[in-house]
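Here the complex is missing one protein chain, while the rest keep their positions.
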Amino acid sequence: MNADSASSTDALVRIRGLRTRLGAKVIFDGVDLDIPRGRITAIMGPSGTGKTTLLRHMTGQLVPDAGEIVVDGQNLAQLDRNGLFDLRERIGYLFQNSALLTDFSVFENVAFPLRQHARLPEELIRNIVLLKLQAVGLRGAADLMPAELSGGMARRVALARAIVRDPMLLIYDEPFVGLDPIALNQVLKLIRVLNATLGLTSIVVAHELSAVSRVADQIYLIAAGKIAAHGQPQELVRGETDWTRQFFGGEADGPVPFHYPARDYAADLGFTKGRA
Amino acid sequence: MTQRRSHQIGTGLFIVLGFTALGYLATQTTSLANYRQGPTYALKARFTNVGQLKLRAPVKIAGVRIGSVSDIQLEPDRLEALVTLAIDKRYDQLPDDSAAAVFTSGLLGDQYVALKPGGSPDMFKHGDEIILTQSSMQLEELIGKYLVGSGDSQTRKPAAEESPATPESANH
Partner (left out) sequence: MSDKPVRGSLIGDGLAQVGALALFLLQVLAALPRSLRHFTETIRQIFFVGAMSLIIIMTCGLFIGLVLGLQLYEVLSRFGSTASVGTVVAIALYRELGPVVTALLFAGRAGTSITAEIGLMRATDQLAAMEMMAVDPLAYVVAPRFLAGIIAMPLLASIFNALAIFGAHLVAVSWLGLDNGTFWSNMTGAVDVWTDVMNGVWKSAVFGGVVTLVATFQGYSTAPTSEGVAYATTRTVVYSSILTLAIDFLMTAFLM
């Protein structure tokens, strides 16, 4: 624990000068970002701004055009496939769309990472899986197939799967989507408890400001390819800058564009200047 | 778990079925089927001409397979073909005056050795020689005979029995 607090100042994930374009769109244009160890960091931003893309960069699923990404002291650009897989074994990742394996039951989905990487006795696997399912309130659903789950249930199963191996880094891409208030509270508590008891590091991408401000130690606000704001929830919510004021206030007008870049509206609808 | 198990059972059944089919095809529908025999005993027969007769060609009585050709050699002194037949032990009641002939199945089919049972009370024993033999009918010869309008029968007369050592000499 002492070692933990001593090292909590250094970053588990360090990103410098990240630049990415997908298709014609510039997603990141010089992003610097630190995820401190043992903390919960929230990443927020308008829809389509590249939060999921950022998480894909951090886990080596997508290689950036430029920039350096260091996770747990390892530069992702220098890792081969095995090195990357070794790293990923210590990362739990909750996909935005759950991504459960459709031909396995809920139980087998959660057991999947265990079966693939550890030769554990069946008894132990069963206990671990049921424990994690209990934590997300779905122990009773262990025998259902993914197709029989609601969206919110699927997210909780995906969450159980992400935490089943007690990773060092937990990445949640929109964990609160589709959760009712009770489940949302449980998941919030789970995120906090996991972080506190296991000393792991968490990254949460979410849109729900109230929920985020209850768990996050710090927030990065990404907009227009840059870090628009960074700080503790209370500071950001107070709204010191135009960005934060608009984003957290939910206003349509401001520096954060609500619209995806497009041609002139009137022109798109077929009105020429003269006729309009 | 139970699903995984049923897949394993299904896969097992499928593989067993597949290999059974393959094994059946490989051993029962190919020349391997001719190898697969119980105990046999050998009979010898001399022919002036065995035509296209090959090793493992069937030996039949009344169209029923009773054995196969196990050896074909040229006898150096008489320049005749000495054919060894491996006859299934089950068929050990063959009269020792039975006749052997090389036939063709169909017009163009493979050749086989046909035995025609005689009436002798004594039976063939292992290593015996079949005295009465009839050589292969060559299509060319037949046509030739037909055109010439004559031809001596190739079947040896039972009289040849009197000189069993040189049955073939009586013929040509």
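Going by the order they are written in, the chains are A and B; count residues from 1 in each one.
Just so we're on the same page, contacts are C-beta pairs under 8 Å (C-beta built on N, C-alpha and C of every residue); 3 or more make two chains touch, one makes a residue touch a chain.
The shown structure was predicted, so the numbers you read here are calculated from the model rather than taken from an experiment.
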| item | value |
| --- | --- |
| Absent-chain contact - pick from A:Asp10, A:Asp29, A:Asp86 or A:Asp242 | A:Asp86 |
| Residue of A:Thr41, A:Thr59 or A:Asn195 touching the missing chain in the full complex | A:Thr59 |
| Identified contact with the non-displayed chain, of B:Pro39, B:Gly63, B:Pro76 or B:Pro121 | B:Gly63 |
| Of A:Ser47, A:Gln116, A:Thr197 or A:Gln234, the one touching the omitted chain in the full complex | A:Gln116 |
| Residues of chain B in contact with the chain not shown | 4, 7-8, 10-11, 13-15, 17-19, 21-22, 24-34, 56-58, 60, 63-65, 105-110, 112 |
| Residues in chain A touching the chain absent from view | 59, 61, 81, 85-86, 88-89, 91, 93, 95, 97, 99-103, 112-113, 116-117, 161 |
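One rule holds for everything that comes next: only the chains that are shown with their structure count from here on.
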| item | value |
| --- | --- |
| Interchain centroid distance [CA atoms averaged], chain A/chain B, Å | 80 |
